[in-house]
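Encoded as structure tokens, the structure appears first; notes follow it.
Missing here is one protein chain; the remaining ones are kept as they sit in the complex.
First chain written, first letter: the chains are A, B and C, and each begins at residue 1.
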Amino acid sequence: MPAWLVTLGWAVLKASLILGFVLFNALFLVWWERKFAARIQSRVGPQRTGRPFGYLQSMADVFKLLSKEDVVPARVDRWMYVLAPIVIFVPAVLVYVVVPFGPNLIVQDLNIGILYVAAVTSFTMIAIVMAGWAANNKYSVVSAMRAAAQLVAYEVPLVLAVIGPVMLAGTLSLQGIVRAQEGLWYIVVQPLGFLVFLTAGMAELNRAPFDLSEAESELVAGYNIEYSGMRWSFFFLAEFSNLVAVSAIATTLFLGGWQAPWFLPAAVKGLIPPVVWFLAKTYFLVTVIMWIRWTLPRVRIDQLLDFGWKFLLPVSLANIALTGLLFPVLVRLGWI
Amino acid sequence: MTGLQIAFLALSAVMLFAAWKVVTSDIIVHAALWMVLSFVAVAGIFLTLHAEFLFAVQLLVYAGAITALVIFAIMLSDIRELRGEGEPAGAGLGRRVRRLVSRRLGLAPAAVAVGFAAVMYSVYRATPWPGLPPGDPAPSTLAIGRELFGTYVVPFELASIVLLVAMVGAIVLTLREGGREKEEKRP
Amino acid sequence: MVEGDKAQPAMNDGTRQVLEAIRRDHPDWQPEVTRWGEVQLRVGREDLQAVARALRDDHGFNYCPSETVVDYVKEGRFELDVRLFNLDTGAKLVLKSDLPRDDATCPTLAGVWATCKWHEREIWDMFGVRFEGHPDLRRVFLSESFQGYPLRKDFVDARKPRPRLVRQR
Partner (left out) sequence: MGGARTRPEPQTGARENVIELPVLAEGSVEEISGRTRQRARFRGDFEYPGDDFEGPNVNRWQYLPQTPPVEDLLVEEVREIEGNEREMVMNMGPQHPSTHGVLRCVLGLRGEAITRCRPDIGYLHRCHEKLNELWSYQGTIALSDRLDYLAAMTNELAFVLAVEKLLEIEPTERADYIRVICSELQRIASHLLFFGTTALDLGAVTPFLHSFREREAVYDVFEYISGARLLYNYMRFGGVRTDFPPGTDKKIREVLDLLENRLPEYHDLLSYNPIFAVRTQGVGVLSRDDAIAWGAAGPVLRGSGVAYDLRKADPYSGYEKFDFKVCVEESGDVWARFMVRMKEIEESIKIIRQALDGLPEGDARGQVPRFIKPPPGEVYARVEGPRGELGCYVVSDGSDKPYRCHWRTPSFHHVSLLEFVPVGHLVADVVAIIGSMDPVFGEVDK
């Protein structure tokens, strides 16, 4: 077998694994979010389809979406309308290329890993603007502009918050950052960075309280207002995929990735495989983000931008300065 | 012809086509999105040259941030221009031809483009390009960091200061008298 | 609140004082007291704005809860009915004015109480009383293409009844 065929085969296998993960993930998270939100709101949530816990509800939704008529409204910008769901979905999947699920469970450990993540996720904004503009609807245009302003405002603190772990680990590779946290998770020395990252990440995800671009009470549904059926579900899929991606990156950078907690004895560490640690931490963060979403009201767009530019940005810069000052101390203490 | 060469040619073709569409699109938002495609193709070329850092930065800065700014500029500008009013009437090929020979939309930009190409070509001819040894290049991120904060730290910092001054100036210029009325009322 | 003794209608202090003040200051206004203790002031429509302004400025009737019209079709008149209230003393007053049906116009009170702007839009919509000087006299509930004024007693809906849902072969 020629070498290129082997490479291609591996690539296809890995790609389908990622895609499978993303799809299964979305199915699970839809169910989980509905049940979780229901419990918060003193309801029971879905329970009919797949008794007694409604675990087949997402499957039913998928079939419903698949069987829906594909409606393209009359006066949309057709090409952009059709392309936008794909453009939003592709980066959502591509992020997973560099996510280290385990010591060997990674598609490609790029040496610019974290930079790659930032670069790929910035495409989400373009997709949202495409969708909002193509729909030929005033609400969706307003929503798209909100999304663009929001992503520009929060991309900066997000990337700056990442710099802390990168400085401590001395590498951009995600696998390298995880390995560097063997002795101590970075959340201990980077609490500020973690909070900034999570906040900015929630804003990037358009999750409440930062879900300005899909504020259903103001903009009805936001940029995806004219979409329905499978096209709409691509936005949904991308949203949940990004949710897990942000949580996974946060886990990687601050919670030690697939590493077991450093304070556990080695015998205990060996019991649970790394990938379980990784997924447990990731879904814990996902649940925290959901919890916040179902608790807080939504901020207003000017407050959102003020918060991003006037609070998160200085804080993340301060965090970098602090990390630089603390770096020699930490080295001397032997913590890193 | 190696795979890398094929990739380079394909990406170049995409980039040139996208650039062509940027200048010929009827709808300015389409032009902006074609520009994104062109940026992405450039990033791909960086990747074929093993410049991963530049690849990521190209995507992050150009395809992400610059595009957002361009889209903001479009949205803030006059809606009648967005609809293509004030351009040669008609449709299809005739309109395109008329546009190419019009002074404002065709000839002047073409002259500028030719002039720019000539300058670039002469620069290209005049520069003594260092020959890089083939093989796997050193990790580019590290090298760029060393160069930026070592050899060229003074120009780098100067550039930062100039940019900072420009930013402050822009904010001062756009700041309206007294800010928004509503904000003053806020407790 | 209805007093058994009709000769002594329930009336709060504020209303009593206003009644005295009106009788003292404006002998020509002739307020009446109804059996529910309401003070009614009937004025000609040409005096309406002046009286309203005097009531607001001199007697403190700053609040206008209701303004409406009754169609007395047999007598050929509309009766404008404006309810007034003084938020500080609790005084109540009713301002009445007769408008002939064949010339259904009336000076607007929107300049006196801003809330009359929408009251009068409603009256225009339902009764077709045109308020002179109203800043924005549009129909408020019905479509601009609707013909007629439905709360007039002689209103007949000229539209055809809707056909039934019929399946055709």
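Basically, a residue touches a chain if its C-beta (ideal position, glycine included) is under 8 Å from a C-beta of that chain, and two chains touch if they have at least 3 such contacts.
From a predicted model like this one, the values you see are computed outputs, not experimental measurements.
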Note that chain A touches the absent chain at residues 37, 40-43, 138-139, 142, 146, 208-209, 211-212, 215-220, 294-303
On chain C, the omitted chain is touched by residues 1-2, 12, 34-36, 38, 62-66, 68, 70-71, 81, 83, 87, 90, 92, 94, 113-115, 117-119, 122, 126, 136-147, 150-151, 159-160, 162-169
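Just so we're on the same page, only the chains that are shown with their structure count from here on.
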Chain-centre distance (mean CA atoms) for chain B and chain C, in whole Å, is 68
Between chain A and chain B, the Cα-mean centres are separated in Å by 28
Dist(centroid_CA(chain A), centroid_CA(chain C)) in Å evaluates to 62
Chain C residues touching 2+ other chains are none
Chain A residues touching chain B in their complex are 77, 80, 110-112, 115-116, 118-120, 122-123, 125-126, 129-130, 133, 141, 145, 148-149, 151-152, 155, 159, 172
The residues of chain B that touch chain A in their complex are 27, 29-30, 33, 36, 52-53, 55-60, 63-65, 67-69, 71-72, 75, 139, 141
